[in-house]
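All protein chains but one are shown in place.
Just so it is clear, A and B label the chains in written order, and each chain counts residues from 1 on its own.
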Amino acid sequence: MSVYLARRFVSLTLSLIVASFVVFFLLEIVPGDPASFMLGLNATPEAAANLRQALGLEGPPIERYFVWVLGLLQGEFGISYAYKVPVADLVADRLWVSLPLAIYALTLSTLIAFPVGIIAAAKRNSPADLGIMGATQLGVAVPNFWFAMLLVLFFAVTLRWFSAGGFPGWDEGFWISMKALTLPAIALALPQASILARVMRSSLLDTLSEDYVRSARAKGLSRRQALWRHALRNALIPVLTIIGLQFSFLLAGAIIIENVFFLPGLGRLVFQAITSRDLIVVKSVVMILVFAVILVTFIVDITYAIADPRLRRAR
Amino acid sequence: MTDTALHDAPDRGFWRAALRSPSFVAGELLTGLFVALALISFVWTPYDPAAQSIATRFRPLFDPAHFLGSDHFGRDTLSMIMVGARTSIAVAFVAVGIGIGLGVPLGLLAAANRGSLLDEVIMRANDLVFAFPALLIAIMITAISGPGAVNAIIAIGIFNIPVFARLARGAALTLWTREFVMAARVSGKGPVLISVEHILPNILNLLIVQGTIQFSLGILAEAALSYVGLGAQPPIPSWGKMLADAQTLISIAPHLALVPGFAIVLTVLGLNLMGDGLRDVLDPKLRRSRT
Partner (left out) sequence: MSLLAVKDLCLSISGTEILRDIDLAVDAGEILGVIGESGSGKSMTALSIMQLLPRGSETGGVIALDGDNILAHSEAEMCAIRGDDIGMIFQEPMTALNPVKTIGEQVAETVMVHGKASKAEAMRIARETLDRVELPGDRFPLSRYPHELSGGQRQRVVIAMAIALRPRLLIADEPTTALDVTTQAQILTLLKRLVDEDGMGLMLITHDLAVVADIADKIVIMKDGEVVEAGETVALFRAMKHPYTRALFEASSHQPARVPPTGGAGAVPVLEVKDVIRDYKLPRTSFFRPAGHFRAVNSVSLTIRKGENVGLVGESGCGKSTLSRAIMALEATQGGVIRIEGEPVTTDKGASLAARRKMQVVFQDPYGSFNPRHRVDRLVAEPFHLLGSEAPKGAARRKAVEEALVNVGLSAADADKYVHEFSGGQRQRIAIARALIIHPSLIVLDEAVSALDVSVRAQILDLLADLSDRLQLSYLFISHDLTVVRAITDRVLVMKSGEIVEAGDTLEVFTNPQHPYTRTLIEAAPNLEQALAAREAAAAAPAE
């Protein structure tokens, strides 16, 4: 177990190092002089030199890379070119919208998908199964941002149960904020839940045909008991992988969905930064999102070891 | 995935079996419809999709002159949908092409040198790309070179590479332990020849099925990217852009949001149904379990 964990941890660290290098290379080396790039048409040599100095973009790339990474480690992301304030402050507020939204959606998606997938597998080829398969087939095909627009049209414009968008801020109260995140979370969760339910179903059908399920039936377990006690836990292993992958889709999806609901999240920040050529903000946001994705992969790997005793020994 | 890579019977009777699968037929009809719309748009559309006309703004659905209505500039929705289909399908198709073209050789190479440093490097690089969702790649490319359909293709294409590399490697690894591959090695055949002659033909089915799935994901991703302004730029019509325009008008002209949305849903649904149908037909494991 310890060797397995340590290996995963080393791999996590390596991924982060290489990822930071890729991000730095793409957003600071490829554009040539980032200062001139950000200034665009206003890039006189003096202005560029001033900006370089103001934003700490002087010196050889290697040095700048290490300064950037060391800053990241201390929670220092540099100063935004467009807003002229520390990026860390900009990001912190917005992270508290995007991250809760992604987690909320992941929770919803899992809570919906598990029972639905299990019912479909347990009642294979029944009307319930066919209905679920049809509905999830549709769910997989629906773009989440369009689904979000439909939700707004129905629940906000027509029924007026929710406001059409905006976010009051966590200071205004937990439940009010959660309510503002509910429609976006549903819009994100339902298409993902469709995928997850289908994976759950097929994984469960696979394990149900395993020999050990037959052994369990020979011991006198009913079909249902064999499913719950033997097939389910084994079926969860591939499902975990999908949940891990879904988190990165949900994070990306959250950034898009924020546009539909006018939520002040990372998505709005990064799209504004692109428009204003603020590479420093783009670089930081991308790095934070990549960090989140890699971290979730690591957590999934640990969960594997808990779910599967074979991994607890070194592999 | 393991043994499904191999299937015992060669492809005779494939079409006969395929045409008996209702999901394949339904999927093919839907996909065919949108591909046809895209192709027809090259020679004919009801109106010029960019032509604005104040007089015919906000026409409803099934208007005698505008079958699918018109938008706030009086542009014909059907014409825009037809040309938009072209963008979506082209972007997704090229992106799948990039994924297969680069991912499959990488996966086969890794499998042929399993356990080596090369294998390790290829697979770790794949893991790394997985940490960058297509949206992040698009964000970075757009930040340094401005928006455009090509960005969408590259972003989605890069994301497809590890998908196909992993699939190809996984399936190839099980094939490398098969006795017919050992027999080929005893016959003096090298890794490249074996990969081409014995491995690739036996993972083709998997690749085709995954290709359809990635195609449909590509359509969704293209729509999302152009919705947030990272994809095709005006005046090139795209479904995502149409939805972005429709969003502010949703309370006065909901049909502007409904039509492109349904176009996306139906295309993706068609591709997924086709993929499911193909899997049923090509995968002997499932076929056996159904009899």
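We adopt the following convention: a residue touches a chain if its C-beta (ideal position, glycine included) is under 8 Å from a C-beta of that chain, and two chains touch if they have at least 3 such contacts.
Since this is a predicted model, take the numbers as computed values, not measurements.
Participant: Pick from A:F25, A:W161 or A:Y212: which residue touches the chain that isn't shown?
Facilitator: Only one of A:F25, A:W161 or A:Y212 touches the chain omitted from view, namely A:Y212.
Participant: If I consider the whole complex, including the chain that's not displayed, which of A:N234, A:N259 or A:S284 touches that chain?
Facilitator: Touching the chain that is not displayed is residue A:N234.
Participant: Give the residue, chosen from A:K84, A:R160 or A:R310, that touches the chain omitted from the document.
Facilitator: A:R310
Participant: State which residues belonging to chain A touch the missing partner chain.
Facilitator: Interface residues of chain A facing the absent chain: 2-3, 6, 210-212, 214-222, 225, 229-230, 233-234, 307-310, 313-315.
Participant: Would you write out the residues of chain B that touch the absent chain, in ascending order?
Facilitator: Counting only chain B, the missing chain is touched by 6-10, 178-180, 182-189, 193, 197-198, 201-202, 291.
One rule holds for everything that comes next: only the chains that are shown with their structure count from here on.
Participant: Calculate how many whole Å lie between the centre of chain A and the centre of chain B, each centre taken as the average of the chain's C-alpha atoms.
Facilitator: The mean C-alpha positions of chain A and chain B differ by 22 Å.
Participant: Within the complex, which stretch of chain A touches chain B?
Facilitator: Residues of chain A touching chain B: 11, 14-15, 18-19, 22-23, 26-27, 30-31, 37, 137-138, 140-146, 149-150, 152-153, 157, 209, 245, 248-249, 251-253, 255-256, 259-260, 267, 270-271, 273-274, 277, 279, 282, 285-286, 289-290, 293-294, 297.
Participant: Applying the document's contact rule, which stretches of chain B touch chain A when the two form their complex?
Facilitator: It is residues 124, 127-128, 130-136, 139-144, 216, 220, 223-224, 227-229, 243-244, 246-247, 250-251, 254, 257, 260-261, 264-266, 268-269, 272-273, 276, 289 of chain B that touch chain A.
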